[in-house]
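The complex appears here minus one protein chain, its other protein chains still in place.
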Amino acid sequence: MTMIWPAFMVGIALTIQKWGDWYGSLGFNRPMVAGTIVGILLGHPAEGITIGAALELVYLGSISLGGVMPQDFGMGAVFGTAFGILLSSKTSVAIALSLPISMLGTLVYQLFKIWATALVPRFETHLKEHNIKKFNRLWQIQRAVYLLMWFLMGFIGIAAGTSAIKSLVNAIPKPVMSSLTVAAGMLPAVGIALLMITLWNNKLAPWFFLGFAIVSFFKGTMIEVAFIGVCIAVLVGISDLSKNKQKPSTPEGGSSESSVEEDFFND
Amino acid sequence: MISTMIKMLRIDDRLIHGQVAVVWSKNLNVSRIIVISDSISKNEIQKSALKMAAPENIKTFIQPVDEALKLLNDPRAAKLSILVVMNDPKEVRRVLEGLKPDAKPETLDLANYGRIVGDLEGKHKITDTVYLTDDEIRIFKDLSSENFKFIYQPLPSDTAKALDDLI
C-alpha cells in the first residue's frame, strides 16, 4: 500500500485545519471538525466523524488562548484520526497516538512563532523606510510559510510514520488495549475539569450540579440542558442588571478629593 | 517594623489584566489595589477599563503620583494591605523616593514592561516579558543603589529572580 496519496491528503487536511483555526476562529482546531476534515479527504467521512468525537471528549477543556497552546490538539486530532482510519484501528488507539503528537505540534508551532517574532522588527523597518510593498510582501510570505509548514508536517508524518506506527499498534497486547479503552472513557474528565477552572466561581457552583442532575437523574439531553441553561442565564443577567441600577452610581474621578480618601481608608 | 502595608509594587505595561491581578491579589491577600499613573488617572475610559478588570471584592483606585503619595503616606493607610501597580519607571522612582521610610513596599516586581509603548529596537531584552531602554536600565540601577531591589516574577508560581543579576 503506497502512502503517498494518503500522505498528500493528510497534508491538505492539516493545512485546512490550521487555516480554519486562525482564519476567523472558525473552530477548525476542535478535534470534532479536524476529524471530519481528515475523514472526508481520506474517503471515510463517517469514521472521521466518530473518531473526531472521541478525541473531542478528551480535549474538551484544552483551549488555545492568546496563541498559547498547552497542547496542539488540532494536529493531534488530524494524525490520530488519520492513523485510526489508515490502520483501521480502534478509537482508543487514535486517542493514545494523538497525545504525544499534540505535544510535538506545540513544539513545531513554537519554532514558527520564534521565526514570526524575528520578523516583527523587519515589518517595522519596512514601514520606517516608507515601503508598504515590502511590508505587504513579507506579510504574504509569513502566511504562506505558516500554511506550507503544516502541509509538509502532515505529508511527512504519514509518509514516513505509518509503517512504524502500524507495527507499534499491532504489538499492543490485549489487556493494554482494554485498559486504553477504559482510559479513553475517563480522559474527558480532565477536559471538563480544565473547563471548570476557567468558569468556576464559588457562588456559581450549584449550576454545575444542576446541569449534572438534569442529565444523570432525569435523563435529559444536552439540547434540553442548553435550553434550560439559556433561560436561567437570561434570568441571572436580568436580576444582575436591576441590582446594578439600584446601586447609587459611585462617585467617579470628578468628585472631590475627600471622598476618594474616605473610600480608600474605610471598608 | 510593624508591618509593610504595601505588599508589592508591580510594574506591568498592562497594569491590571486577565488573571494576573486576581492571582496576585489572592496570593498577597491585599485589600486595596492602587494604579499610579499621571496620564491614566486623567483618562476616563482607561480608568473604567481598569476598574472593570480588577477583582470584584478589592477596592481599586487610579491616582496620579502626588495624590497617591498623599494616600500612602497617610498614617491611616498602615492598617491596609495594598498592591501598587504602575507602568512607568520614572513615576516609580518618584513614588519610591516620595514614600515615608516605613511605607517601603515589601516586594518590588518588574514583571512585564516595554513591549507596548515604542518599538523594540534600541531596547535591551532583559527577559521574555521585559524590554528596557538604556535610560530605564539606569533608573533601575540607581534605584538598586538606593536599596530598592527589584525582582522579576510574572506570576506567583514563577521563581523570583533578582533584577540586579539580569541587567
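As written, the chains take the letters A and B, and residue 1 is the first residue of each chain.
Simple rule for what comes next: contacts are C-beta pairs under 8 Å (C-beta built on N, C-alpha and C of every residue); 3 or more make two chains touch, one makes a residue touch a chain.
In this text, contacts and distances are computed from a predicted model.
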"Leucine-binding protein domain-containing protein", "Regulator of SigK", "PTS mannose transporter subunit IIB" or "L,D-transpeptidase" - which is the UniProt name of the missing chain: "PTS mannose transporter subunit IIB"
Selected from A:10, A:60 or A:260 as touching the chain missing from the view: A:60
For subunit B, the residues touching the chain missing from this view: 13-14, 16-18, 39, 43-46, 48-53, 56, 115-117, 119-120, 128, 131, 157
Touching residues on subunit A - with respect to the absent chain: 21-27, 30, 32-33, 36, 45-47, 49-50, 52-54, 56-57, 60-63, 65-67, 70-71, 99, 103, 113-114, 116-117, 119-120, 123-124, 127-128, 130, 132, 135-136, 139, 142-143, 146, 175-176, 178-183, 185-190, 192-201, 204-205, 207-217, 220-223, 225-226, 228-230, 232-234, 236-237, 240-241, 244, 249, 252
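The rule is short, and it goes like this: only the chains that are shown with their structure count from here on.
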Touching residues (chain side subunit B, partner subunit A) in the complex: 31-32, 41, 44, 47, 59, 61-63, 67, 71, 74, 76-77, 80, 119-121
Contact set on subunit A toward subunit B in their complex: 120-121, 124, 252-253, 257, 260-261, 263-265, 267
